[in-house]
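Excluded from the complex is one protein chain; the other protein chains are retained at their positions.
Right after this comes chain A.
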């Protein structure tokens, strides 16, 4: 059970936090303070957003980039010597 370095903590908590803001956080804000989300006859959600979708996309992309950076840089870390874990 290895301890996280500061950089790993930033990548994991920062990445997960941004993804949660992009999905859950902004989603909750849209429900509480935004316009209703009616579903059209074609099954599409028709609504005006409080937070522009490009901003939401960018927040989520930054979160995924931090996760990717964590995964890519973890290769440099020496894994435990026990091959059963």
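Just so we're on the same page, a residue touches a chain if its C-beta (ideal position, glycine included) is under 8 Å from a C-beta of that chain, and two chains touch if they have at least 3 such contacts; residues count from 1.
Following the convention adopted for this analysis, contacts and distances are computed from a predicted model.
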> Can you pick, from "2-oxoglutarate synthase subunit KorA", "DoxX family protein", "Peptide/nickel transport system permease protein" or "NADH-quinone oxidoreductase subunit L", the UniProt protein name of the chain not displayed?
Replying inline: "DoxX family protein"
> Of the residues in chain A, which ones touch the absent chain?
Replying inline: 1, 3-4, 13, 22-23, 27, 43-45, 53-54, 56-58, 60-61, 64, 67-68, 71, 74-79, 81, 83-84
